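Here is chain A:
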Amino acid sequence: MRRILRLVRLEIWRQILGWSGAWWFIVTLVIGQAVAPLLGLFVWLHVPVAGAQVGTYYLAVICVALMTASFENHTFAQSIYSGEVAAALLRPQPPVIGPLGENLAIRLWMIVFGAPLIILVGLSVGVSFSPLALLAALPALALAAALRFFFVWTLAMAAFWTERVHAVVAFGTVLIFLLGGSAVPNALLPDPLRTIAQLLPFRSMLGFPAELAAGTLTVADAAAGYAISLFWTAALGCCAVGAWRLGIRRYSTVGA
Partner candidate 1 sequence: MRLARLLSTAFSLSLRQALAYRINLFFDALLAVVELAASLATIGIIFAQTGLLAGWSAGQMLTLIGTYSLITGLRAAFLDPSLGDLSQQIRDGRLDLYLLRPAPTVLLATSTRHAPLALVQSILGIGVIILGLRDLAIVPSPLAVVGWALLTLIGLLIGWATSIGLASLAFWAPRLNLGVLHGAAWEFGRYPVDIYGRWLRRLLTFAFPVAAITTWPAQTLTQGPDPSTLILAVLLGSAFTTAALLLWRLGVRRYTGATS
Partner candidate 2 sequence: MTYRVPVRDAGLVAAARALVRRNYRDVHAVQNVTFHIETGHVVGFLGRNGAGKTTTMKILAGILHPTSGRVRVFGETPWRRHNHYLRQIALIRGSQPIGDAPELTVLDSFRYQQVLYDVAESEFEHNLAELSELLDLDSILQRQVRALSLGERMRAGLALALVYRPRILFLDEPTIGLDISAAKLVRTFIAEYSAQTGATVLLTSHSMADVESLCPRLILIDDGAIAFDGRRDELSSVFSPTKLIRVAVTDDDPDLAQHGDVLQRDGNQWLLRVDRDAVPATTARILSSFAVADLSVEEPSLENVMDQAYRHLRSAKDATS
(Lines give C-alpha, C1' and ligand atoms only; values in the text may rest on other atoms or scores of the structure.)
Protein backbone atom coordinates (compact mmCIF):
# COMPACT_ATOMS: atom_id res chain seq x y z
CA MET A 1 0.00 0.00 0.00
CA ARG A 2 2.84 2.39 0.85
CA ARG A 3 4.39 1.57 -2.47
CA ILE A 4 1.19 2.51 -4.26
CA LEU A 5 1.02 5.84 -2.50
CA ARG A 6 4.59 6.51 -3.42
CA LEU A 7 3.88 5.65 -7.04
CA VAL A 8 0.89 7.97 -7.05
CA ARG A 9 2.94 10.83 -5.60
CA LEU A 10 5.67 10.19 -8.13
CA GLU A 11 3.23 10.18 -11.02
CA ILE A 12 1.58 13.38 -9.83
CA TRP A 13 4.94 15.10 -9.52
CA ARG A 14 6.01 13.88 -12.95
CA GLN A 15 2.82 15.18 -14.49
CA ILE A 16 3.01 18.51 -12.67
CA LEU A 17 6.40 19.08 -14.21
CA GLY A 18 5.23 17.83 -17.56
CA TRP A 19 2.29 20.19 -17.68
CA SER A 20 4.16 23.21 -16.36
CA GLY A 21 5.25 24.05 -19.89
CA ALA A 22 1.73 24.16 -21.22
CA TRP A 23 0.63 27.15 -19.18
CA TRP A 24 -1.18 28.77 -22.06
CA PHE A 25 -3.13 25.62 -22.71
CA ILE A 26 -4.09 25.41 -19.03
CA VAL A 27 -5.46 28.96 -19.25
CA THR A 28 -7.67 27.91 -22.15
CA LEU A 29 -8.87 24.92 -20.11
CA VAL A 30 -9.72 27.23 -17.23
CA ILE A 31 -11.73 29.48 -19.50
CA GLY A 32 -13.47 26.49 -21.00
CA GLN A 33 -14.59 25.28 -17.58
CA ALA A 34 -15.58 28.69 -16.28
CA VAL A 35 -17.79 29.86 -19.14
CA ALA A 36 -20.92 27.82 -18.40
CA PRO A 37 -21.15 28.68 -14.68
CA LEU A 38 -20.32 32.29 -15.52
CA LEU A 39 -23.22 32.47 -17.93
CA GLY A 40 -25.42 30.83 -15.33
CA LEU A 41 -24.39 33.52 -12.89
CA PHE A 42 -25.29 36.32 -15.27
CA VAL A 43 -28.66 34.77 -16.02
CA TRP A 44 -29.79 34.02 -12.49
CA LEU A 45 -28.71 37.42 -11.19
CA HIS A 46 -31.64 38.72 -13.22
CA VAL A 47 -34.14 36.38 -11.60
CA PRO A 48 -35.26 37.61 -8.15
CA VAL A 49 -36.41 34.16 -7.01
CA ALA A 50 -32.81 32.96 -7.13
CA GLY A 51 -32.08 34.68 -3.85
CA ALA A 52 -29.20 36.77 -2.59
CA GLN A 53 -26.77 33.90 -2.37
CA VAL A 54 -26.84 33.10 -6.05
CA GLY A 55 -23.62 35.03 -6.69
CA THR A 56 -21.83 33.17 -3.91
CA TYR A 57 -23.22 29.88 -5.17
CA TYR A 58 -21.99 30.37 -8.71
CA LEU A 59 -18.56 31.50 -7.60
CA ALA A 60 -18.38 28.27 -5.63
CA VAL A 61 -19.47 26.36 -8.73
CA ILE A 62 -16.62 27.90 -10.73
CA CYS A 63 -14.14 26.88 -8.02
CA VAL A 64 -15.52 23.35 -7.84
CA ALA A 65 -15.49 23.08 -11.61
CA LEU A 66 -11.82 24.04 -11.78
CA MET A 67 -10.87 21.71 -8.95
CA THR A 68 -12.74 18.72 -10.33
CA ALA A 69 -12.13 19.17 -14.06
CA SER A 70 -11.42 15.94 -15.88
CA PHE A 71 -10.16 15.61 -19.41
CA GLU A 72 -9.64 11.88 -19.74
CA ASN A 73 -11.27 11.94 -23.13
CA HIS A 74 -8.27 13.93 -24.30
CA THR A 75 -5.46 12.38 -22.29
CA PHE A 76 -6.44 8.79 -21.63
CA ALA A 77 -8.49 8.16 -24.74
CA GLN A 78 -5.68 9.62 -26.81
CA SER A 79 -3.28 7.11 -25.32
CA ILE A 80 -5.61 4.33 -26.41
CA TYR A 81 -5.83 5.64 -29.94
CA SER A 82 -2.11 6.18 -30.21
CA GLY A 83 -1.20 2.86 -28.65
CA GLU A 84 0.64 4.35 -25.68
CA VAL A 85 -1.69 2.53 -23.34
CA ALA A 86 0.11 -0.66 -24.27
CA ALA A 87 3.27 0.71 -22.64
CA ALA A 88 1.28 1.61 -19.53
CA LEU A 89 -0.12 -1.91 -19.34
CA LEU A 90 3.37 -3.32 -19.10
CA ARG A 91 4.37 -1.19 -16.15
CA PRO A 92 4.29 -2.85 -12.73
CA GLN A 93 1.74 -0.46 -11.29
CA PRO A 94 -2.06 -0.27 -11.20
CA PRO A 95 -3.24 1.23 -14.47
CA VAL A 96 -5.30 3.91 -12.75
CA ILE A 97 -2.19 5.69 -11.51
CA GLY A 98 -1.31 7.19 -14.89
CA PRO A 99 -4.66 8.87 -15.59
CA LEU A 100 -5.10 9.79 -11.94
CA GLY A 101 -1.72 11.46 -11.68
CA GLU A 102 -2.30 13.44 -14.84
CA ASN A 103 -5.77 14.45 -13.72
CA LEU A 104 -4.58 15.77 -10.37
CA ALA A 105 -1.65 17.62 -11.92
CA ILE A 106 -3.88 19.37 -14.44
CA ARG A 107 -6.31 20.35 -11.70
CA LEU A 108 -3.51 21.81 -9.63
CA TRP A 109 -2.35 23.98 -12.49
CA MET A 110 -5.89 25.00 -13.24
CA ILE A 111 -6.32 26.27 -9.69
CA VAL A 112 -3.10 28.23 -9.98
CA PHE A 113 -4.04 29.88 -13.25
CA GLY A 114 -7.71 30.16 -12.42
CA ALA A 115 -7.11 32.11 -9.22
CA PRO A 116 -7.10 35.54 -10.94
CA LEU A 117 -10.43 34.80 -12.60
CA ILE A 118 -11.97 33.63 -9.34
CA ILE A 119 -10.78 36.74 -7.56
CA LEU A 120 -12.11 38.95 -10.34
CA VAL A 121 -15.55 37.38 -10.30
CA GLY A 122 -15.63 37.40 -6.51
CA LEU A 123 -14.87 41.09 -6.38
CA SER A 124 -17.38 42.09 -9.05
CA VAL A 125 -20.30 40.09 -7.74
CA GLY A 126 -19.91 40.67 -4.05
CA VAL A 127 -19.85 37.29 -2.35
CA SER A 128 -20.05 36.20 1.25
CA PHE A 129 -18.64 32.96 2.58
CA SER A 130 -18.82 31.66 6.12
CA PRO A 131 -15.78 29.65 7.18
CA LEU A 132 -17.96 26.97 8.74
CA ALA A 133 -19.82 26.43 5.48
CA LEU A 134 -16.52 26.16 3.61
CA LEU A 135 -15.29 23.57 6.10
CA ALA A 136 -18.45 21.56 5.70
CA ALA A 137 -17.99 21.65 1.95
CA LEU A 138 -14.46 20.26 1.89
CA PRO A 139 -15.26 16.54 2.19
CA ALA A 140 -17.98 16.98 -0.40
CA LEU A 141 -15.39 18.60 -2.66
CA ALA A 142 -13.08 15.62 -2.25
CA LEU A 143 -15.89 13.23 -3.12
CA ALA A 144 -16.85 15.39 -6.09
CA ALA A 145 -13.27 15.29 -7.33
CA ALA A 146 -13.20 11.50 -7.13
CA LEU A 147 -16.67 11.16 -8.67
CA ARG A 148 -15.98 13.32 -11.66
CA PHE A 149 -12.72 11.51 -12.30
CA PHE A 150 -14.41 8.11 -12.19
CA PHE A 151 -17.24 9.34 -14.40
CA VAL A 152 -15.16 10.90 -17.15
CA TRP A 153 -12.55 8.15 -17.03
CA THR A 154 -15.22 5.50 -17.47
CA LEU A 155 -16.75 7.40 -20.36
CA ALA A 156 -13.31 7.87 -21.89
CA MET A 157 -12.95 4.10 -21.98
CA ALA A 158 -15.45 4.18 -24.80
CA ALA A 159 -12.28 4.73 -26.80
CA PHE A 160 -11.77 0.98 -26.58
CA TRP A 161 -14.89 0.51 -28.69
CA THR A 162 -15.45 3.63 -30.76
CA GLU A 163 -13.69 6.53 -32.41
CA ARG A 164 -16.27 8.96 -31.13
CA VAL A 165 -15.10 9.21 -27.55
CA HIS A 166 -15.44 12.99 -27.58
CA ALA A 167 -19.13 12.70 -28.42
CA VAL A 168 -19.64 10.20 -25.60
CA VAL A 169 -17.96 12.46 -23.07
CA ALA A 170 -19.90 15.42 -24.45
CA PHE A 171 -23.11 13.61 -23.48
CA GLY A 172 -21.76 13.25 -19.98
CA THR A 173 -20.85 16.92 -19.89
CA VAL A 174 -24.37 17.92 -20.90
CA LEU A 175 -25.78 15.82 -18.10
CA ILE A 176 -23.49 17.45 -15.55
CA PHE A 177 -24.38 20.87 -16.95
CA LEU A 178 -28.12 20.38 -16.81
CA LEU A 179 -28.57 18.23 -13.74
CA GLY A 180 -25.45 19.05 -11.80
CA GLY A 181 -26.29 22.61 -10.89
CA SER A 182 -24.53 24.62 -13.58
CA ALA A 183 -27.41 25.60 -15.82
CA VAL A 184 -29.80 25.90 -12.90
CA PRO A 185 -29.12 25.71 -9.15
CA ASN A 186 -30.68 22.53 -7.84
CA ALA A 187 -33.12 24.35 -5.58
CA LEU A 188 -34.68 26.12 -8.55
CA LEU A 189 -35.39 23.01 -10.59
CA PRO A 190 -39.10 22.18 -10.97
CA ASP A 191 -40.40 19.48 -8.71
CA PRO A 192 -39.96 15.98 -10.08
CA LEU A 193 -36.71 17.05 -11.77
CA ARG A 194 -35.25 18.45 -8.56
CA THR A 195 -35.57 15.20 -6.65
CA ILE A 196 -34.29 13.16 -9.58
CA ALA A 197 -31.28 15.45 -9.91
CA GLN A 198 -30.58 15.11 -6.20
CA LEU A 199 -30.50 11.35 -6.49
CA LEU A 200 -28.26 11.28 -9.55
CA PRO A 201 -24.48 11.58 -9.23
CA PHE A 202 -24.19 14.80 -11.22
CA ARG A 203 -25.17 17.16 -8.46
CA SER A 204 -22.69 15.44 -6.19
CA MET A 205 -20.00 16.28 -8.74
CA LEU A 206 -20.66 19.99 -8.96
CA GLY A 207 -23.63 21.63 -7.29
CA PHE A 208 -23.60 19.87 -3.91
CA PRO A 209 -20.21 21.11 -2.68
CA ALA A 210 -21.09 24.58 -4.03
CA GLU A 211 -24.40 24.63 -2.18
CA LEU A 212 -22.67 23.61 1.02
CA ALA A 213 -20.05 26.33 0.58
CA ALA A 214 -22.73 28.95 -0.08
CA GLY A 215 -24.54 27.87 3.03
CA THR A 216 -27.90 27.31 1.36
CA LEU A 217 -28.55 23.80 2.67
CA THR A 218 -30.17 22.60 5.88
CA VAL A 219 -28.38 20.01 7.98
CA ALA A 220 -30.82 17.30 6.91
CA ASP A 221 -30.29 18.12 3.25
CA ALA A 222 -26.53 18.11 3.72
CA ALA A 223 -26.58 14.71 5.37
CA ALA A 224 -28.76 13.25 2.62
CA GLY A 225 -26.44 14.77 0.04
CA TYR A 226 -23.39 13.18 1.68
CA ALA A 227 -25.03 9.77 1.76
CA ILE A 228 -25.82 10.04 -1.94
CA SER A 229 -22.29 11.21 -2.74
CA LEU A 230 -20.74 8.32 -0.87
CA PHE A 231 -23.01 5.84 -2.59
CA TRP A 232 -22.21 7.13 -6.06
CA THR A 233 -18.48 7.32 -5.39
CA ALA A 234 -18.48 3.62 -4.58
CA ALA A 235 -20.81 2.80 -7.47
CA LEU A 236 -18.90 4.75 -10.13
CA GLY A 237 -15.63 3.40 -8.76
CA CYS A 238 -16.90 -0.12 -9.42
CA CYS A 239 -18.13 0.93 -12.87
CA ALA A 240 -14.69 2.24 -13.67
CA VAL A 241 -13.04 -1.02 -12.66
CA GLY A 242 -15.59 -3.03 -14.62
CA ALA A 243 -15.29 -0.90 -17.73
CA TRP A 244 -11.51 -1.13 -17.55
CA ARG A 245 -11.57 -4.91 -17.39
CA LEU A 246 -13.96 -5.17 -20.32
CA GLY A 247 -12.01 -2.61 -22.31
CA ILE A 248 -8.64 -4.23 -21.76
CA ARG A 249 -10.02 -7.61 -22.69
CA ARG A 250 -11.24 -6.18 -25.96
CA TYR A 251 -8.03 -4.26 -26.52
CA SER A 252 -5.82 -7.28 -26.00
CA THR A 253 -7.84 -9.40 -28.40
CA VAL A 254 -8.51 -6.84 -31.07
CA GLY A 255 -5.42 -4.72 -30.68
CA ALA A 256 -4.93 -1.02 -31.33
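Keep this in mind: a contact is a pair of C-beta atoms (placed from the backbone, for glycine too) under 8 Å apart; a residue touches a chain by one contact, two chains touch by 3 or more; residues count from 1.
A word on the picks: all candidates are chains of the complex that A comes from, given by their letters.
Only a predicted model underlies this, so the values are computations on that prediction, with no experimental measurement involved.
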item: Options 1 or 2 - which one, within this complex, touches chain A; value: 1
item: Interface residues, chain A side, partner candidate 1 - complex; value: 24-25, 28-29, 31-32, 35-36, 39, 42-50, 124, 162-164, 167-168, 170-171, 174, 177-178, 183-184, 188-190, 193
